[in-house]
Structures are given as C-alpha cells and as structure tokens.
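Every protein chain except one is present and positioned as in the full complex.
Chains: A and B, in written order; residue numbering restarts at 1 for each.
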Amino acid sequence: MKDVVLQNIVKTYGTDESCAVDNVSFSVEKGELFGLIGPDGAGKTSIFRMLTTLLLPNSGSAQVCGYDIVKDYTSIRNIVGYMPGKFSLYQDLTIEENLSFFATIFNTTIKENYNLIRDIYEQIEPFKDRRAGNLSGGMKQKLALCCALIHKPEVLFLDEPTTGVDAVSRKEFWEMLARLKKEGITILVSTPYMDEASLCENIALIQSGKILDINTPSGIISSYPNQLYAVKATHMSRLLHDLQSFTNTNSCFSFGEFHHISLQEDSEKQIQTLHSYLQQAKHTNIQIQAIVPSIEDCFIERMRNE
Amino acid sequence: MKQFLSFIKKEFYHVFRDKKTLLMLFGLPIIEIVLFGFALTNEIKNSKIVVCDYSQDEASQLLTQKIESNYNFTVEKNLLSHNEIENSFKQGDIKLAIVFPSNFQQSLFHENIAQIQIIADASDPNTAYTLTNYMKQIILDYQRSILPKGAIPMQIQSEMKMLYNPELKASINFVPGVMALILTLICVMMTSVSIVREKELGTMEILLVSPSNPIMIIIAKAIPYLVVSIINLIIILLLSVFLLDMPIHGSIILLFAESILLIITALSLGLLISNSTANQQSAMLISLMGMLLPTMMFTGFMFPIENMPIPLQVISNLVPAKWYYTIVKSIMVQGLGFAAIWKETLVLIGMTVFLLTVSIKKFKIRLS
Partner (left out) sequence: MNNIVIQTNGLTKKFGDFTAVNEITFDVQAGEIFGFLGANGAGKTTAMRMLCGLSQPTSGKATIAGCDIYTQTEKIKKNIGYMSQKFSLYEDLTVIENIRFFAGIYGLSDIEIKEKSNILLHKLGLETSKKKLVGSLPLGWKQKLAFSVAVIHEPSIVFLDEPTGGVDPITRRQFWDLIYEASDNGITVFVTTHYMDEAEYCSRLSMMVDGEIKALNSPTNLKDQFHADSMDEVFYELARGAKRKAD
C-alpha cells in the first residue's frame, strides 16, 4: 500500500516562469523512510507544503493515505505530522507547555502517546520548565519532533530537520528516525546533506524543481556510469588543477582529503598514464585508488548531465 | 472545547510573558488619562478671575455669586475700574475678567437685553476658550433661572464673540475619546501583530496542518486582548471618575456592552489586516497608520467633524471609533439610555458583521 503518491505535480510562484516544482512524480510505501535530497531552493519545501495541504499545486495530483491533497485537506490534517524547516514552536512557552499545547490541538494528551516520544522526550525532560527560546539547536529539534509526533501521525513530514545542526546531533536524530520507523510511521524527510541519504530506504535526488533520480541509495550508487577513483598527493589544490586539465578526465571534484575523478576512457593503462602525468607535473606521494561512489558523487554526476 | 481552552491559555502566556508589550498596553491609557487630567483640569479648576461691576445691582451680584459657586472659578477681586483689569492680568494668575456695565439689571429686566464683557487671557488660547465657554454656560443658566414662565425671553449678550470650539467644550470629552482611541488601537494592532507573528515564526504552518478549526484559532487570539481591553476600560473609567472627577451618568452595563462591541469591531479589523500582511512590522505600521490617524482625526474629540469639508465628514462615518465616541458621550456625559444610541449601535454592529465576515472568509487555510 502506498501512503504518499504524487503525479506530475507542478508548482510555480507568482509570475515567475521557472517552476519551483517541475512535473514531479513519486510514491512512498507505508512504513517507508523516504529521503528528498537536494540543495536549498531545489523545491523540497514546496513539495512538503503541498503534501501537507498548505499549498495548492498548479497542476498534477497527489494523495496522502488515499486522501486528495486539495479536496480532502481536513482529513489529511488529522493524520499527518509536520515539522517545518524553520524552528516553529513558541519561544516564550516552556518545553512542557509547547508539548501539551500541541497535544491538545490534536485532540490528544501527552500521556496517550507517550511511548512514542519517550526516547526523545526523556532527553529534554530535565529542562521541561525552560522556555523553548533558550534551548540549543539540538534540543529545539528534539522538542519539535516530539510536537510533530504527539498525535501519533500516520505520515510524518520532516522538512530539513538537520539543517544547521552539528554532526553529532544529526547522527542522533537519524537514530531516532530509525526507531520511529519501527513503529510503522511513514516518514518523509528532506535534507541538503548528501551523506544522510544512505540512511533512507528510498531517496529522490532533486535539483531546480526536477527529480534527478529515484531509487534506493545502493541503486543510485550502482547506476553511477563510470568507475570512480580517489586521487591524493601532497599539494591538493595544484593537483585539482592538474587533474582537471588532464585530457582524459571526464569529471573531477574535490572530496574531503581526496579528489574524485572519472575518466573518459577507463583502463588499467589509462590509470598508469594518469600516474605518470602527475609525476611529470612534479606531484609527490601520489595515491590513486578505485572507489565506490557516494551519493554526492552521483548527485554531481546527475547535475552535470542536466 | 479543551482545544479552545488550551489555545486561550497559550495566548495568555504570550501576552503576560512579553513584559514590555504588557507595560505598553496598560501604561499607555494610564499615561494619556493622567497627562490630560493634569494638563487640562488643573489648568481650569479654580481659575482666578476678577469682576468689575459698574452696576452693583441685584442681578449683577447674583450672577457674580453664581460664578463664584462654580468650582471652576474663584473670584479673586472686585475691581472698581476698567483700568485695573490689565494690571491684574499682568500680575499673573488671573485668567478672566468680567465687566458688568452700569444699569445691568435695568437693561436686563426692562429692555430684555443686557451686556456683559468677558476678557480672557488669550496667551493660552485653549484655556481661554474653555473658560469663556464655561462662563457663557453659567450666564445662560442664570438667564434661564430668572426667566418667569411665559414671559418674553430676556437676553444677556456676552460681548465676546464665542468662537466655535467644541473640542475643548469640556475635558470630559477627552475621556470618551481616549477610550475610543485606546480600545481600537490595542485591539487592531495586537490582534494583527500576534497573528502575523505566528506566520513569521512558522507556527502557523503547524496550526494549519492540524485538526484545529481556523475560526477557533482566531477567536482564541482575540480573547486575551478582549480581556486586556476590558481591564483598560476599567482603569480609564476609574481614573476619570476619581482623578478627573467625571462621573458616569448613564448605565455602566450599557457602557461596557457598547465597549465590547467596539472591541469586537476592532478585533475583526485587526484580523483583516493580518490576512494581508506578511511580517510584524508591516502589520504594526498598517495598524498605526490605518487606525491611529483616522481615529484621532475623525472621531471628533480632537478636531470638530462639523468643521471639516463634506468629503472628510463622509469619510469619518467609516471610522468605528466615531460612532463609539458618540455612544460613550451620550452614556457617560448625558446619561442617556439605549433608546438614544440605538442607531449608532446598529452602525457598529453592521460594521462588525461586515468586517468579521470578510476577514473570516479571507482567512487563509493554506499558505498564500
């Protein structure tokens, strides 16, 4: 059974000719953890707002749990949880006041679904009398998640929950999502961090309103067209220039401590040619190794082909 | 219902945790009333005057007594000659001089017409006008009291030409004015700002994506400001009764009912503003420009509407505070009942229904 279905959704704003969301179709199975991966301005928020009935699409149709996002908006509002990109809780209310307020407006109580949020809430409970405005980024995020979960939604929409959050809090957050998935909640999450993609079951790569690819993370990686090599030498920025001007280079981008390169013509011999080319350019400590591409490599590749 | 209560509770938290705004909400009306109270009433109460009575007859003495018994005036001195008047003014303190010509009584009773000269210190024109107006009132009262039934009306002509100056007829006009101003301003501004703030914060998104009814959100928003406004109303009335010695002649219940009507009108207007603005600054600006100026201009307590060009008079009818001002004046000052103000009340109800319908219809259940 599919919990979320989008068919040819188009969204434009005002007189702007370029589409914020350009003919997007995908579907999410019940209980699935689905990631919408793309940079800011790719259209992730617009898609989420349409699915949560906050925006109307210009054309196309979409259903959440079988309800139409335009006609049946009241039904959808009863069954979804939504955490917008900006921290959107009341800064002048305490943790507890925020939570019980959101519980009441969803016609429930903190007690009723406490088991769902227990793991998360226990981490912030010691500060429950502190006002939300005085919390750190990670704690705000946990509180927001509790508030979005308090009515035990069937589908949870998390719009960039990890933006601006440090690596440790991000990791913790994804662990929480994995636990929630076990409760059978369908989760749609958007993020600009490509490294988070591998934690989803299915991902859609999105850029400029268009879906570049939809697949499982491993499916996306295995569809990468070329063999990818990681190259390293002592002087990395000069290395990048030299690699980019190498005649057989297909693409070359820096990736942390390595540069990732794919070749137009790929063979053992070509790698040796590359090695000697770099030696001639007086690079030292040259390392070239074949690697499995990351989601980010795949994203860059797709972007280049657009 | 529980949802609704929870909403109201939340709104109260917002209001009472924002100490600065709260201070402004309650400080503003108090400051306005107190400032005015001191600025105006102290100026006018116990104003010292001098009397120059060339007539020295029964009528002139009776009128002088009447003047003296009015709490606004203290007769400082009886002068013998006109020439001393200027000197008295120069020595300060004296606000008015009254000159009875000789044969005052005779002219009044035999010729049915008599004259009095009122000389005011016009270096402070507002006070001068107010006092001369008071004086005129006293003279008129006297005139009425000595008029035998069925007799030909007698006239006392005040020599000074009375400039039409209703805004300073009495300081009591100011209290209804401040009430109208404060209630409109607070309700319009605070409602619009508090709704727009939720939009800015992003919490409106969550509220919309929830089973809560938008109308409930709106009503819950309005209630704390309704309460704040009613408290303000009580403060204003207490101050005006005890500080400014201005009694409420009419029914207090009627006064409150009419005030709540105005508050609801203003809340609907605030809601309408919040529908069409995206950030707090513009909501604040629109409320201030859109409410403060028209309310001050067109209510009639600062500038007489009767003196305005016809187009402006027509426009003034669109300002809810104008109707409220008339209502409050009728109740507080004249002590009239509902029968006298049902027309104005109907206009206010009409405005409220219209504004509320439009703003609820326009309330966006989605993001624009």
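General observations
Note that in this section a residue touches a chain if its C-beta (ideal position, glycine included) is under 8 Å from a C-beta of that chain, and two chains touch if they have at least 3 such contacts.
Note that this is a predicted model, so its numbers are computed, not measured.
One chain is not depicted; across the entire complex it touches A. If you put the hidden chain back, the residue from A:V165, A:L180 or A:L228 that touches it is A:V165. When you scan A:G38, A:G81, A:P217 or A:P293 for touch with the missing chain, the hit is A:G38.
When the whole complex is considered, the residue among A:T15, A:S237 or A:Q280 that touches the unshown chain is A:S237.
Listed here are the chain A residues that touch the chain not shown: 38-42, 127, 134-139, 160, 163-171, 192-195, 207, 236-237, 253-257, 296, 299-300, 303-304.
In this text, only the chains that are shown with their structure count from here on.
If each chain is reduced to the centroid of its CA atoms, chain A and chain B end up 60 Å from each other.
On the side of chain A, the complex with chain B involves touching residues 49, 52-56, 73-74, 77-78, 80, 82, 84-93, 97, 100-102, 104-107, 147-148.
Considering their complex, residues 2-3, 6-7, 9-10, 13-14, 17-18, 201-203, 205-212, 365-367 of chain B touch chain A.
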